[in-house]
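Of the protein chains in this complex, one is absent; all others appear in place.
Let's turn to chain A:
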Amino acid sequence: MAGGSMENAMVGGGYTDEPHVLAVDDNLIDRKLVERLLKNSSCKVTTAENGLRALEYLGLGDEKRTALEDNVSKVNLIITDYCMPGMTGYELLKKIKESSSLKEIPVVIMSSENIPTRINKCLEEGAQMFMLKPLKQSDVVKLRCNLMNCRS
């Protein structure tokens, strides 16, 4: 890729065209939908069905394996559902923001419920954006713009 810009040097850099997104949702249909939406916006997508799996993929599982650092450096965005059994999206957000290796990765929270206290809680904890489900293509376009802006 010619023209190495400042953006490429940042965390998760090297993506000018195809950001790698980790999408976390316990609902199978929603996983399929978010995957398609993101792929249609030229993103590479990895899905996880719960917070634990997501953390494992990111290298924060029980066994800290350095081999997984590869996954970490490749993930440019994490988008997660709020309501999940076990670890909620909020708890996942906190774990990510508490991690020195992961805290720079933007995290977007999705929810089918429009609850202001919930939204504020997530934004205060460092979520980049809060999105209402079901997601539409226009939401993902907005997301990409937002992601690009925070990079410059």
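A few remarks follow.
In the analysis below, a residue touches a chain if its C-beta (ideal position, glycine included) is under 8 Å from a C-beta of that chain, and two chains touch if they have at least 3 such contacts; residues count from 1.
Note that in this section contacts and distances are computed from a predicted model.
Missing chain, UniProt name from the options "Histidine-containing phosphotransfer protein", "Exocyst subunit Exo70 family protein", "Small ribosomal subunit protein uS3" or "Nodulation signaling pathway 2-like protein": "Histidine-containing phosphotransfer protein". Touching the chain that is not shown, out of A:32, A:103 or A:142: A:32 (per the contact rule at the top). The set of chain A residues touching the chain not shown comprises 26-30, 32-33, 36-37, 40, 83, 85, 112, 133-134, 136-137.
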